[in-house]
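Everything on this sheet refers to the single structure shown next.
A single protein chain has been omitted from the complex, and every remaining protein chain is retained in its original position.
Chain lettering (A and B) follows the sequence in which the chains are written, and residue indices restart at 1 in each chain.
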Amino acid sequence: MLALKNLDSGYKPLQILWDIELFLEKGEWLAILGSNGAGKSTLLKTVAGLLKPFQGEIWYERQEIGSLPVYERVKLGIALVPEGRRLFTGMTVRENLMMGAYRQNGNLRNTEQLEKVFDLFPHLTGRQKQVVGTLSGGEQQMCAIGRALMSRPKLLLIDELSLGLAPVVVEKIMETLVTIQKEGVTLVVVEQDVYTALVYADRGYVLQEGRIVKSGQAAQPLSDPDIQKGYLGGIVRGHPSAIHQ
Amino acid sequence: MQISRLNRGDGLRRAIFGLLCAGAALFLIFGPFFLSAYWLRILTQTFMFAVLAQAINIIAGYAGYPAFGNVVFFGLGAYATGVLVVKFNATFILSMMVGIGICLFFTLIFGLPVLRLRGHYFAIATLGLNEATKALTDNLTALTGGGMGLSLPLIPGDVETNSRFFYYMFLGTMALCLLVTHFLMRSRFGYAIRSIRSNERSAEGMGINTTRYKVLAWMVSAGFTSIAGSLYAYWMSHIEPAIVFDMAIAIKAFVMFLLGGAGTLLGPILGAFILETVSTFAWSHLLNYHLATLGVIIIIIVIFMPRGVVFFLQERFFLSSLVKKIREERTV
Partner (left out) sequence: MLFLQVLVNGLLSGGLYASVAIGFSVIWGVMNLINLAHGSMVILGAYITYYLNASTGIDPFLTIPVSGAVLFVFGYLVQKYLIGHVIEASVLMMLILTFGLDMFLMNMNLRMFTADIRSITPVYAGLGIQLGSLRIPYTRLGVFFFALTLTLALYLFMKHTKLGNAIKATSFDSDAAGLVGVNVRQVYALTFGIGSCLAGMAGSLISVMYSFSPIHGAGFAMKSFVVVLLGGLGSIPGAIAGGLILGLAENLASVFLEASYKDFISFVLLVAILVIRPRGIFGKQFYADLKA
């Protein structure tokens, strides 16, 4: 569904990503890992269209989209939940969600999708009329994901999901993402918390200094003792609900 | 700063640059001996604007506080000279000193509240200060002659000597301003000022008394602008609030400063020369479209050289070394 070939990207004139090769099947859950500054956000931003690639190709459903502007990519079904959430701070939860459906025409579909989002995140229903600036971190994250879902994406990109959130909240949101994946949405999640990312994902890529240094099935790194020592702080004894079969 | 690290390597380029500067300096110093009165007057005006632009550079370019209304000091200097010479028979030098004094006082009184503001807010506040001062000067007719203005006594001597006198006075002021800026920016003061521009909170966190440095920077800026104002009053022999507090002067100087390159030493000077040249050309050949031409030139420069001429030239001529430096830093 998504394939990146020889991708170079960054913030002109600073190059962050070097020769990225990546692929993603429809319906998969991909985890992108790496330490700070490795280029994870840059990668997602480039796929979403906020950054223009210096070089290389972005193939999405048999179409090369590297030169398409952001709003066109939304039309194609790509939605990004950006780092820091980037909600419309002066607007209410409901208004933010409705803005998410901007690309759609007509109102009927809007309310349908809105109901769906409230089903997924019941916590938001009560806070509809609240200005988003007053929500807690977890609620904001839910709102941001909800907003992205309003455009009925086929490919959902989430940047730094767990940043600043309590583990309980993160787990809750992850479970919701499992449900979303079941409905056919392809997911790419960028995460600093390696364990959580790998537990839920199907496959993963590791970025280091702008290059891909490791890739493979998610379960693999979890049982790889080097990774366990390097990133997970010691041998991991079994893992809980890595289930989404 | 990264830019100066670049220059170190390019020996030949530096030599050429040095030669150009020397040549320009010689040309300007000996100008009055072969240039016509018309060109002398234009250059004199250019020097004046260069001082104004460089003064703005200190507070806006280096310290990061865009003082749109800096022309208020020009007006204050002009009126200090005007009023003291006409009403109190003071000497020119004394009047200039008093003018500087008034401006320093003004900076202190208004600087403290107004320098607490950032960016746009500060800019508009200085704008307001200028307009308020202009309006006040207009109304204090008994002292300042109000809207009709003030006429200073003409200086004895023939036209040629006088024009040379003012040519060198303004050239000298410009050179002094350049030197002072150069040494100030290399000093501790300069580092403090530049740190304020980069990240004021961090600067404060490091123990820099940002308020003190901001006010001082504005004082230096005000001082030089005041000198220019005093000289102007003497040169033109007639001043009015509408002229010496004119926002057009403020904006022109600001444009020169930005066009040349904010935060660079020679930028404002370059900006002044370029804009004055274009302005003069437009005035003499395209009188009816003089403003429009100026407007178009400004628009073009912003589109193609959004960081100013100096940066544009640096990127052009030092591009290869710039790219090399970035590549080197990337792999480290």
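Quick note on the criterion: a contact is a pair of C-beta atoms (placed from the backbone, for glycine too) under 8 Å apart; a residue touches a chain by one contact, two chains touch by 3 or more.
Bear in mind the structure is a predicted one, so any value in this text is a computation, not a measurement.
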Checklist outcome for this item: Contact set (omitted chain vs shown chains) is A, B
Checklist outcome for this item: Full-complex touch with the removed chain, picking from B:93, B:108 or B:132, is B:132
Next on the checklist: Using the document's definition of touch, tell me which of A:74, A:142, A:158 or A:174 contacts the absent chain.
Outcome noted: A:74
Checklist entry - Which of B:79, B:106, B:254 or B:273 sits in contact with the chain that's absent? => result B:254
Checklist outcome for this item: Where B:120, B:212 or B:238 are the choices, the one touching the absent chain is B:120
Checklist entry - Of the residues in subunit A, which ones touch the absent chain? => result 48-50, 69-71, 74-75, 79-80, 82, 86-91, 95, 98-103, 147-148, 150-151
Next on the checklist: Touching residues of subunit B against the unshown chain: what are they?
Outcome noted: 66, 113-114, 116-121, 124-125, 127-129, 131-132, 135-136, 138-139, 247, 251, 254-255, 258-259, 262, 288-292, 294-299, 302-303, 306-307
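Everything below uses one rule, namely that only the chains that are shown with their structure count from here on.
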Checklist entry - Distance-wise, how many Å sit between the C-alpha centres of subunit A and subunit B, to the nearest whole number? => result 51
